[in-house]
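For reference, the structure discussed in these notes is given below.
So, chain A:
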Amino acid sequence: MTLVKVRLVSGRSIGQGKGKELGKFSQQYFQSVAICELSSDDMNILAVPEGGNVRVKTDFGDVVVKAYTSKQSLPKGIAFMPYGPWANRLTDPETHGSGMPSLKGIEAEVSPALKEEVPTLETLVKNLYSEK
Partner candidate 1 sequence: MSELLVRNGYVYDPLNRINGEKMDIAIRNGIVVDDVGSSAKLVDASGMIVMPGGVDIHSHIAGSKVNLARMIRPEDHERDVESRTSITRAGVGRSIPSTFTTGYRYARMGYTTVFEPATPPMKTRHTHEELNDTPMIDKGCFPLLGNNWFVMDYLREGKLEECAAYVAWMLKATKGYAIKLVNPGGVEAWGWGKYLTGLDDPVPRFDITPREIVRGLCKINTYLNLPHPIHVHTNDLARAGNYETTIKTMDCVRDLYHGGKPIIHITHVQFTGRSGTDWINVASGAPEIADYVNKHEHVDIDIGQIIFTDTTTMTADGSFQFLLHLISGNKWANTDVEAETGGGIVPFHYKKSNYVNCIQWGIGLELALMIKDPWRVQMTTDHPNAGPFTEYPRIIAWLMSREARGRVARKLNKSAHRRLDVPGLDREYSFYEIAIATRAATAKTLGLKQKGHLGLGADGDISIYAIDPTTINPSRQYKLVRRAFRKAVYTIKEGKILVKNGEVVDTVPGKTFWVDPKVPQDTYEKMLSNLERKFEDYYTMQMSNYPIGEEYLLASKKIETVAGS
Partner candidate 2 sequence: MTALSEKIISDVVCTICGTGCDDLQIRIKDGKIIEAKNACAVSISKFLEQHAQRYSSPMIRRDGELKCASFDEAVCKAATILSESRYPILLGWSLTSAEATCIGVELAELVGGVVDNNTGFCHGPGLIGAQDIGVSTCTLGEVRHRADVVVYWGANPIHAHPRHIARYTVLSKGRFREGRKERKMIVVDVRKTDTARMADLFIQIEPNGDYELLSALRMAVKGEELEQQVIAGVSSERIEELADLLVRCEFGIIFYGVGLTMSRGKSRNLDAALSLVRDLNRSTKFLIMPMRGHFNVCGANEVTSWITGYPYAVDLSRGYPFYNPGETSAVDILSRRECDSALVISSDPVSHLPYSVAKYLSEIPLVTIDPHVTATTMVSDVAFPTAIMGIEASGSLYRMDGVVLECKKLLDPPQSVKSDVDVLRAILDRVKSLKGA
């Protein structure tokens, strides 16, 4: 199976910020945040089209999101995901006694997932969180 190993960095983006103000369940938020940005090298290895679905997996979980070539010059081996519920499916809760979980620089594997769907926020919440 085609796979790239990356270090995952999560952070803000204008799209994530704007989408957030339009609502977490909005189409704009989904389109801006349920994504993963990669270097052009890594995109080539994965051989998925722009916006093609990929599975991102870390020791803490995995999630399917859309992949794009980064416009902010990511070097090979680094992936960027905007803050949000999809990125947090993957982050490390360990704070090492500091209170701060590890939201940046986590080791991840990205593989094509063209036949799978990117879960909406509603799906994520319904499937993953408590059925009270």
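We take it that contacts are C-beta pairs under 8 Å (C-beta built on N, C-alpha and C of every residue); 3 or more make two chains touch, one makes a residue touch a chain; residues count from 1.
How were these picked? Simply put, all candidates are chains of the complex that A comes from, given by their letters.
Here the structure is a predicted model, which is why all the values come from computation and not from measurement.
Engineer: Every candidate listed belongs to the same complex as chain A; state which one touches it: 1 or 2.
Structural biologist: Here chain A touches candidate 2.
Engineer: If you look only at chain A, which of its residues touch candidate 2 in the complex?
Structural biologist: Residues 7, 9, 11-14, 17-18, 20-26, 60-61, 70-75, 78, 80, 83-85, 88-93, 95-105, 121-122, 124-125, 128-132 of chain A touch candidate 2 in their complex.
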